[in-house]
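To start, the structure itself, in structure tokens.
Every protein chain but one is kept in place in this view of the complex.
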Amino acid sequence: MRARVVAIGKSTLIAVVPIVLALVVMGILLAALGRDPFTFYADMFQRGLFEWQGFQESIIRSAPLLLIAAGLIVAFRASLWNLGGDGQFLLGAALTAGLAPSLLDALGVWPMLLITMAIAMLVGGAWTIIPAVLRGRYGVNEIITTLMMSFIGIGVANVLVKGPFRTDVGGVARTDVVPFDERFPLLFGTRIHLGFVIGLIAILAVHVLMTRTSLGLRMRILGASPRAALHAGLNPLRLTVIAFVLSGALIGLSGSVEILGVQGSFRADFNPAYGLLVIPLVFLARLNAIGSLALVIVFSVIQIGGESAAREADVTSDVLLVLVGLMLLFMAVVEYLRVRRGLGMAFVPPEVADRLRPPGGEGGGGAQAGEPRPALGAEKAGSR
Amino acid sequence: MSDLLSQDFLTALIAGGLVAAVPLLYASLGELVAEQAGVLNVGLGGYMLLGAFLAFVITYNTGSEWLGMLAGIVAGAAGALVMAVLCVRMNLDQIVIGIAILLVAEGATSLLHGAAYAESRPSLGSPSELAIPGLKEIPILGESLFSQNAIVYIGIALAFVVGWVLKRTSAGLSIRAAGERPEALDAAGVSVTATRTWATLCAGGLAGLGGAYLVIVGAGSFTPFITQGSGFIAIVIAMLSRGRAPWTIVGAVLFGLSLSVATALQLIGVNIQTDYVQMLPFVVVIVVLVLFARRSYLPSALALPYVRGEK
Amino acid sequence: GSDDDNGGDDSGGGSGDAPISEFAIVAPEKGNDYGWNQQAVEAATQVADELGIEVEIADNSGYEDISPILRELSTGGAEFVVAQASGYNTTAPDVAAQTGVPELIWDNPEANEPGISANASTASQQGAYLAGMLAAETTKTGKLGIVISADDVNWNKMSGGFVAGARSVDPEIEVELAQIGQAGYADTAGGKRVTEAVIADGADIVFGMGDGSSFGMLQAVENADDVKFIDVIGDKSPVDDQGVLLSSVLWNFEGLYKDAIADIGDGTFGEEGYELDLENGGISLLQTDQIDDQTWSDIQDAKQKIIDGDIKVPLTEEKSQVDALINEG
Partner (left out) sequence: MTSDPTSAGPLLELHGITKAFPGVLANDRVDLELRAGEVHALLGENGAGKSTLISILSGMYRPDAGEIRFQGREVEIDSPRAAIELGIGTVYQHLTLVPTLSVLENLMLGSHGGTGRLDLASANDRFAELARLLGVDFASGARAGALALGQQQQVEIMKALWRQGSRVLILDEPTSMLTPQGYEELRRELEHLKDGGLAVVLITHKLHEAIELGDRVTVLRAGRKVGSLAPDDLRGRSESELSARIVEMMFGEQAAELADAVEVEAAPAARESPRRELGAVALRVRDLALDADDGVVGLSGVGLEVRAGEIVGIAGVDGNGQRELAELIAGQRRPRRGEVLLFDEDVTRLGVREREARGLRYVTDDRLGEGTVGDLDVAMNAVLKRIGRAPFWRGGTERREEIDRFAEGLVDRFDVRTPSVQTRIATLSGGNVQKLLLAREFAGEPRAVVFNKPTHGLDVRTAEFVREQIREAAGAGLAALVISTEIEELVDLCDRIAVMSRGEVTGEVENSPGVEERIGALMVARAGAGVPAGSAS
């Protein structure tokens, strides 16, 4: 009992320390800018966490991020660097927004929701096929190809919304708006929409997939050692395509959720670049789905609360970029110290941490003990 | 519409493309060195921004472009120093730290610019040119290619120098080994940490210089987020160069000129959406990769920390 | 940074006649851009001062997910919200409908909804027409350049007006247009590069539209010999140390905000939209000492004719319409 309390206390401490450090450094910066850091933080947590309305906003913001995290985990676990999330996200969003109005007219709300989500997943997945095949068959590095496909995807989304999907209404190029009542239903009288549940299910499903199923294990093996995968009779091309398409589909779905839950329409040049924010989060959670869930929510709170606090303090919201950057830095540093000292896992509850711990891993053994660490090289060049 | 053959016009287009290419050239050249040593700098755009901002401040206050460029190098290298300490020495995750550096650099330069220069919006004036006599007299090409700021020539020469250093010197050998099989370098008695640290600083300094060029010559002033995601394009160029430094010239010029081509098409009355033109280089590269797919080679130990004796 | 308390306790504070005690404005970028955002923030502050009411300013709010901010402001005391970006024009009506706090939006004529949302737009082509006249009378090379940072409705409208104005002076005049990129609003280097190309192609007057990128355009103009710049929305005179700023098509949002607030008081808000134009002073052409008196009086004549309806300024919301107009010449 006592030990348990100590353990929980310790891991909470570890989760909290980097945030506190970042807040302190940021506080000094705010003070240098002539702002009161205490008021700033009080506002931030008040709005993002403690105030019911604001907390709902945080949860709403986390919905697309959870889906992106789920998608990234699948790819990264298989050592596939899907850095093209923005393109996949925007294509999913553009197709959803572009097709939703006419589907709504023709078929009604639910069929529209389901069909647009399916299409977003298809297009997000399809957008990864070229990188997947080039990687799986010819070993072409996927960082380059996914980044380039992402730039192309962003362009295509814009071309679509300026062309076929463009509304007749004058003004900025955008799609017709899906009326608020005909988007995702809201949950239990809150503002939180169905998209959050979808995000939650996705990330939990990815957790089960990667830790409990044979397909997940196959992908992890491919990630850890492509040569071992070949030797064990796995089909690297097939697995690469499966992992990539799944990843792209989840990220495409995220775009759909953003439209059906929040935006209602897609505007030319819309690009929230969520991918860049989520990538470090899933790495800090060591590609673990549950840890990513916790981190995504923390960061949503900071974003929502921070926007408000920045306005109250009359500083531009650029301070949030600095704050988030500092938090990532400190989290990484604390994680490093944790691994060195063999402390508990940082961002997950201790009982979960126990289950996640690599079987037989002896505390130390480097930051990635038990987690296959993606290597960037096409394949670790063996001795021959 | 426009007179396509107007000499001034072509000169301006080629020169514009080159000016757009130079920041990419420096940044990708630096990144190439770091990648060869096993360090992936996702925060490359951050180094560029830091370099851009400090170069702007120094040039504006001293009036000296050269001091500004130097400041750009220092600022970019300072960003890379954080990367080197955290990722090379402490073996933290390169992707996480890289993104963190990018975010901090974006936020901090924007805040500082807002605090100091948003009201006055100073500009740096017309950059100097270091013309190459004789060559400059060649029509069109002469004006555009040989009447550029000296940094352009230095960049092009540097690409070849870096190529030579990587291939023909002990330092280059160490860098390549650090990215490919750091344990071999360690066993040979060369410090992997030192090698990677220098390579990372090199990426920072060069990217910072690229940023400096962007504000001093490219834009003539600093605006927040001025690098516009060119850090990622530079990473792509570095990777596509597959370790051969002179290829960064090709990559950077391809991307730079594609911007000029977009302008040129509009001015001669070809009304094509800029979306298409700007997608073009990426589409071309993807098509080339699909048609002539070959193992694109990245160093095996890229983005992996090295811990001596780890099993 | 104003106080976030409910307006209840100080509603009577400054003026008894203002229909509301607090309003808010959300703008996408920083309020010091010598352009759209600065004009909006300054106008809002001015209106609040005049009416003796509070204003909450949320600049630099970005374009991406604006609903949390709009909802927070709507539920946090503001009785009226200005959603000062055309990119907000689909989300803001939703938030207004949910919270019951009226919102002013841009460039979405469909969204007028009594008590909920009203649309604002500009007849900025009218001001650009005058700028075109000015350019045509000032040019020595007979070639004018237009540089836009993106395919933006307002930029398209003004480009069309500019071409028409210039042709009204000299039907043969050459005009060429170049766009920096899909969303090059902040691409300063791109602004400079494209403007340099336009100048090299012979233009000696550049009509430039773009937020941060317009500082790059200005740079290119400064670096060239005998080239003048016509800006839009704001007044960059304070930063024009080289004296290349010929004029600017100014937008003034003050009257617009005041009208909207008055309409809220009258209960007519949302019944129809608002428009900035030459007549209501929302659009005007900046007079600088670069403009000679004769030209200026020609411009004033034309201005009156536009107000009277004697001159019809074409409306070109799409870039293709602008291109067509240019090619007519």
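Per-chain residue numbering starts at 1, and chain names A, B and C are given in the order in which the chains are listed.
Please note the rule applied: a contact is a pair of C-beta atoms (placed from the backbone, for glycine too) under 8 Å apart; a residue touches a chain by one contact, two chains touch by 3 or more.
None of the values given here were measured: they were computed from a predicted structure.
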Interface partners of the hidden chain - shown chains only, full complex considered: A, B
Full-complex contact with the absent chain, from A:Ser225, A:Ser256, A:Ser292 or A:Ser308: A:Ser225
Candidate in contact with the missing chain, chosen from B:Ala157, B:Ala187 or B:Ile272: B:Ala187
For chain B, the residues touching the chain missing from this view: 168-171, 173-174, 176-177, 180-181, 183-191, 297, 308-309, 311
Touching residues (missing chain, whole complex) on chain A: 208, 212-215, 217-218, 221, 224-225, 227-228, 230-235, 358-365, 368-373, 380-384
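Everything below uses one rule, namely that only the chains that are shown with their structure count from here on.
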Arrangement of touching chains [line / ring / star / complete / other]: complete
Chain whose Cα centroid lies at the greatest distance from that of chain A: C
Pair of chains joined by more contacts [C-beta pairs], A-C or A-B: A-B
Distance between chain centroids, defined by C-alpha means - chain A, chain C (Å): 37
Distance from chain B to chain A - Cα centre to Cα centre, in angstrom: 28
Interface hub residues of chain B, defined as touching at least two other chains: 114, 224, 273, 275, 278
Multi-chain contact residues (two or more partners), chain C: 30, 151, 182
Partner chain C, residues of chain B touching it in the complex: 1-3, 6, 8-9, 11-13, 15-16, 19-20, 114, 118-126, 214, 218-226, 228, 259-260, 262-264, 266-267, 269, 271, 273-275, 278
Interface residues, chain B side, partner chain A - complex: 40, 82, 86, 90-93, 95-97, 99-108, 110-111, 114-115, 180-181, 224, 232, 235-236, 239-240, 273, 275-276, 278-279, 282-283, 285-286, 289-290, 293-305, 307, 310-311
Chain C residues within the chain B interface of the complex: 30, 32, 34, 151, 174, 176-182, 186-194, 196-202, 212-213, 215-216, 218-220, 222-223, 236, 239, 319-320, 323, 326-327
